[in-house]
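Only a single protein chain was left out; the remaining protein chains are all shown in position.
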Amino acid sequence: METKAMTAFRKTAKTSTSGAKTLGQKYFVSPEIFGEEQEKIFSTQWMLIGHQSQIAGAGDYVVQQVIGESLIAIRDKSGEIRGFYNVCRHRGTRLKEDACGHASAIQCPYHAWTYGLDGKLIGAPHMDDVPGFDKAEYSLHTVNLALWEGFIFVNLAKEPHSLEEWFAPLAGKFSHWNMSILRSAKRIEYDVRANWKLMFENYSECYHCPGVHPMLSKVSPYDSAENDLCEGPFLGGFMSITKGADLTMSGKACGLPVGGTNAADSQRVFYYSIFPNMLLSLHPEYVMVHQLWPQSPERTLIVCDWFFHPDAAGVTDPRYRFNPGDAIEFWDMTNKQDWHVCELSQQGIASRAYQPGPYSSRERIPAAWDREYLRQMA
Amino acid sequence: METKAMTAFRKTAKTSTSGAKTLGQKYFVSPEIFGEEQEKIFSTQWMLIGHQSQIAGAGDYVVQQVIGESLIAIRDKSGEIRGFYNVCRHRGTRLKEDACGHASAIQCPYHAWTYGLDGKLIGAPHMDDVPGFDKAEYSLHTVNLALWEGFIFVNLAKEPHSLEEWFAPLAGKFSHWNMSILRSAKRIEYDVRANWKLMFENYSECYHCPGVHPMLSKVSPYDSAENDLCEGPFLGGFMSITKGADLTMSGKACGLPVGGTNAADSQRVFYYSIFPNMLLSLHPEYVMVHQLWPQSPERTLIVCDWFFHPDAAGVTDPRYRFNPGDAIEFWDMTNKQDWHVCELSQQGIASRAYQPGPYSSRERIPAAWDREYLRQMA
Partner (left out) sequence: METKAMTAFRKTAKTSTSGAKTLGQKYFVSPEIFGEEQEKIFSTQWMLIGHQSQIAGAGDYVVQQVIGESLIAIRDKSGEIRGFYNVCRHRGTRLKEDACGHASAIQCPYHAWTYGLDGKLIGAPHMDDVPGFDKAEYSLHTVNLALWEGFIFVNLAKEPHSLEEWFAPLAGKFSHWNMSILRSAKRIEYDVRANWKLMFENYSECYHCPGVHPMLSKVSPYDSAENDLCEGPFLGGFMSITKGADLTMSGKACGLPVGGTNAADSQRVFYYSIFPNMLLSLHPEYVMVHQLWPQSPERTLIVCDWFFHPDAAGVTDPRYRFNPGDAIEFWDMTNKQDWHVCELSQQGIASRAYQPGPYSSRERIPAAWDREYLRQMA
């Protein structure tokens, strides 16, 4: 079965982008558009919130804010990961305050109502003498949750489209990276004063690399991009890595290869944007994943994880010496360079003088991303 | 004469609270409801702003913000306490900036217009040559002010209902506490990120005490409450104090009894909520009073005073050694525990998953408080 997005892709993939211009001002500053995005995109699409390795054991949980909603993803006793609204059924109290933790049951800190890991109410003091009260009616409210390649996605829709169908166009594409077994070595959060779409547009081209990323440009030529996903909700391709170089501060590999030993891949870095909140960057020895969390028209929280092979730490082969900081420092610097120019764009776009400007021939992917965005908003 | 609230009380006092649920989400997050509360409740009801002992001498004043209005309560030369808007009649300048002080006259810091303690304009330089100008037309704007048991109340209504009638149902009830002669030993202000009603609901039950207040629960059993005011704008009753204990950090009395030497009272703590901004907690040797000042739907300023017997400091009887910090530290800790769970409730109630939840059999007073609130908003 083909998704709507894929049908659209076949129709438009060969369209020239000549004439494509940036989005109008309202898309970057209007609270009304922001509200519309929350309704049409963030309340209906699958949103990345983490990776299964973060909650490996029964009772392990993470808490994630999704467009103002606090959600708990917790592994139950059968090993399944479940999603709940972080709200007690008694007086509405927030149940879990910390970003992650472990619990044998979910107990409200206010009046001690207690829920099992499956969300069922199992304890509610002094409620027995309330006529008509039935514990079975007061389970935690659930949220849809599903996995793709080991990543945890949630969907706030009441009857969401299937995650499996959504990702069908990518079936098999990333298998040899074994993403489901990777482990995050580091998470960094960024508070960016720019509209979330600017970061997608920024991620989708390297036209800006010579001026913005002098170090990256040295190890990965800005004009080496070859895109294989050019229309629809998944966009991107690879860029080449200069022989003998690496996307690290030292220029050397910093861990065990995660994508197998394919010689070609060892000289490539793959960049894919996964609509609407994931950036997936596959390097020979690590996978960098950004989550984008729009906070307002002019502000976005970005959560960035660096994933490595689970066996990376134990490797003795000097070619693959485990040194995650070498990649993290490289990308933390590069990320900040990107966020800075996104913030400058946000500032200028808010001007009465701003008009949509022309995309160059090296900005076909941003133009395609804009088209997908407008389709979702239609 | 019986107030409307008391008539309502007789009608509903025996109604079971089974089936009562918490208020809907809008009451905790909506700016429109907040505006309606300001109009229907805080602009028409008597609001506690302090105690007469704070301004004992002629010219002593306090300044209090009441729903955005800065008010001056000042004792005039005849000993009467008067209320004025803190606004010069010339160019509108704020007259008094400090929270309290002493003045022989009220002089504007801008152009030196000067008012007597009775609010009359007595000096206005260079106004004599303005044709038609008459000082008598430019007295300070007054605000209604009255006393109850030594506490100062203001009312922003143009023609407010009588304070005396309002408090008639409580006539004599607190006489033997001699509240009008007490003195505050300490004031602490709390900035709480929760709707003001959550603090009233929290104050009105001890169902939460075992989990939230381990120390309080030890000295005052959570299920010992006996309520004597169960419907209307005044709600509450007493809880017992474990024999040999006290609501202090040390567990010992920390001052001279304020409520006389009634043996029963010496083992009881009385908790009354006085609609819409006063919490009155009477302990054997001190009276704790909270003022609640809603700042926004999701934020409340709370001002807490601890009042002691005016002779407490001079007592030599070792049973009543004056140690106010012992009580203040106990309640400051307990207050913060309460504000924290109120903040958690605020967070959860803002969720799309929140629905009104069922009150337990130990939450009859919060349910009654909600009913009174809804009557006031009707």
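Order of writing sets the chain letters: A and B. Residues in each chain are counted from 1.
Rule of thumb we're sticking to: a residue touches a chain if its C-beta (ideal position, glycine included) is under 8 Å from a C-beta of that chain, and two chains touch if they have at least 3 such contacts.
None of the values given here were measured: they were computed from a predicted structure.
K.L.:
Write down which of A:L170, A:A245 or A:A350 is the residue touching the left-out chain.
P.N.:
For the chain that is not drawn, the touching residue is A:A350.
K.L.:
Which residue among B:C88, B:L256 or B:M278 touches the omitted chain?
P.N.:
Considering all chains, including the one not shown, the answer is B:C88.
K.L.:
Touching the hidden chain in the full complex, which residues of subunit B are there? Just list them.
P.N.:
Against the left-out chain, subunit B lists 68-70, 85-95, 97, 109-112, 124-127, 129-133, 138, 141.
K.L.:
On subunit A, what residues meet the omitted chain?
P.N.:
These residues of subunit A touch the chain that is not shown: 18-19, 22, 201, 207-208, 210-212, 341, 344-345, 347-355, 357-362.
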